[in-house]
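Since the structure comes first, as structure tokens, the remarks are kept for the end.
Excluded from the complex is one protein chain; the other protein chains are retained at their positions.
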Amino acid sequence: MKAYLNRRYRFSASHRLHSEQMSDAENQSTYGKCNNPHGHGHNYTLEVTVAGDVDSKTGMVLDIKDLKQLVEDEVLQSMDHRFLNKEVPVFSSTLPTTENIAVEIWKRLAQKLPNGKLHRIRLYETPDLYVDYFGEA
Amino acid sequence: MKAYLNRRYRFSASHRLHSEQMSDAENQSTYGKCNNPHGHGHNYTLEVTVAGDVDSKTGMVLDIKDLKQLVEDEVLQSMDHRFLNKEVPVFSSTLPTTENIAVEIWKRLAQKLPNGKLHRIRLYETPDLYVDYFGEA
Amino acid sequence: MKAYLNRRYRFSASHRLHSEQMSDAENQSTYGKCNNPHGHGHNYTLEVTVAGDVDSKTGMVLDIKDLKQLVEDEVLQSMDHRFLNKEVPVFSSTLPTTENIAVEIWKRLAQKLPNGKLHRIRLYETPDLYVDYFGEA
Amino acid sequence: MKAYLNRRYRFSASHRLHSEQMSDAENQSTYGKCNNPHGHGHNYTLEVTVAGDVDSKTGMVLDIKDLKQLVEDEVLQSMDHRFLNKEVPVFSSTLPTTENIAVEIWKRLAQKLPNGKLHRIRLYETPDLYVDYFGEA
Amino acid sequence: MKAYLNRRYRFSASHRLHSEQMSDAENQSTYGKCNNPHGHGHNYTLEVTVAGDVDSKTGMVLDIKDLKQLVEDEVLQSMDHRFLNKEVPVFSSTLPTTENIAVEIWKRLAQKLPNGKLHRIRLYETPDLYVDYFGEA
Partner (left out) sequence: MKAYLNRRYRFSASHRLHSEQMSDAENQSTYGKCNNPHGHGHNYTLEVTVAGDVDSKTGMVLDIKDLKQLVEDEVLQSMDHRFLNKEVPVFSSTLPTTENIAVEIWKRLAQKLPNGKLHRIRLYETPDLYVDYFGEA
């Protein structure tokens, strides 16, 4: 039987949305307050979904402790309590929008999990705004 | 990369469930308290999902400010703080069940968004009852 | 030992805010969309707090089943799935604002509970707007 | 039009994770505190999704009162306020992990609903951990 | 300036409500399903409030890391993932109702904190049922 296991994690980070490909006016009109020069922050909620057969011995899709360690090592250690643009190298050249952060988290976790195991990355910037990414190119 | 952007909006409205195709007794047995003659109300939560490639320049699937304006114009202005049966013309002939309100919101938004962009309408009548509609005929 | 027991209940109702003591223009400027003529609705959450000694035999401040029955009889039966202005007599002459509904619920429960037992009525009109009433005259 | 109706139910139960196919040490390392000998408990939230055409007469995918009765009869009566390992026969031989409880609830509901109507069982063990099962073998 | 700092913690436990001072029938009528012989469980949420002057050097009422350690040592280690009646000695003679668990947690924390610092223990048995205890005898 194939099931989907979902687990939520949290991190707090700051970011600024400002594209080098746009003029200051265009940045301001596109990102509004998110373009403010010193950045601002969010309590991000990350929801990781892994899919797979329920192991007949353990009754589990994946050991939740292993998943916690993986998310800790690959995501939280470098992103929690950080200014994403300045402290996470990929976001010096890629804009840290919710969309791009979700894609980056997918890349980090997908390469450490068995092929096909990672099903979805859901990232909430606020309780009312979230992005889903399923690894679609 | 294709991602799914989700944004929640809220509106408060009242409605009454009473079908002209059924007898009073049948209406009462089908809708229970929802058939009470003067209507009642809910805090609806609308979640709109748009799907699409993450724009390489802006890092976004869609400008959230544009989506907000669209939902404001097409949905909130006519449904927020209204008695749906009496003030939203389509619901004088179509029952304003959660299912039908979700379908109506889909129709209004789908025709104003680029083809294929609207992925899902999720409508909560209460935190414990919600309907998803993906435009399936 | 004195403890405070809190229990939440829910009801859905519609209301309209329109004061006979004000002109139409004044009503509109005071209540905005809440003054729309056909009313609108909310999912109200009612939180009742009773205070008292923890009974040494039962370990409880009050039997939660008794409280549920009381709230059902005194509040939910007449307010749930109703248009408050039209179907709850007190609200034909008193405006059904969150403040006034909270006070009305206090009056109904206080007279059926042992003296001093009712501590607070908290009423949420939406998750972001609520009123507390402690019986202060 | 095909829509998906989702309704949440709640039950409180206790369980213990201990596999007869593993040594005590292996059980401890796999399940951690969930292996504690006397069990522990959770407030489970069950979300049932039924899919189907919106009935043109009633405006509904399914009568919510019928679904409530079904969940009450097939799930809540035997699982609510129970020690799953000891009081729900299937869980004396199958581990009551979130995955396995979700699959068991699917089996119980699927055979009582019209073919194809049941779309998803979502079971929350805590607000941050949940499993989805779509009936995939 | 005096402020009140509130922090939430979570634990999962099972309990059974059955008083030796009552007959079986009385127990059943008082506690209903909570009297089921094998117990059942909850995800408890504990909210601890400490009151005090905001330290002018640190800007804090209390170091949140110290509070976390205290709650971990005094409460979570003995109550999390436990059957309260069987594994927490005080609850072999005192009924583990929400009221009594809140009082017990107060006693444990109050004696380890500076006098007057502990302001309130709030304990949720479910999101809709919680008890407040302020140390009132």
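Annotations
First chain written, first letter: the chains are A, B, C, D and E, and each begins at residue 1.
Just so we're on the same page, a contact is a pair of C-beta atoms (placed from the backbone, for glycine too) under 8 Å apart; a residue touches a chain by one contact, two chains touch by 3 or more.
Since this is a predicted model, take the numbers as computed values, not measurements.
Only one of A:Asn43, A:Ser56, A:Ser92 or A:Gln111 touches the chain withheld from this view, namely A:Asn43. What subunit E contributes to its contact with the hidden chain is residues 1-8, 49, 54, 57-61, 63-65. For subunit A, the list of residues touching the undisplayed chain reads 10, 12-15, 33-34, 36, 38-43, 80-83, 86-87, 126-127. The chain not shown here touches subunit C at positions 17, 19, 21-22, 30, 32, 94-100, 102-103, 127-134, 136-137.
To be clear about the criterion, only the chains that are shown with their structure count from here on.
Computed centre separation for the pair subunit B/subunit D is 29 angstrom, with centres defined by C-alpha atoms. Annotation: 35 Å between the Cα-based centres of subunit A and subunit E. Residue positions of subunit D touching 2 or more other chains: 127.
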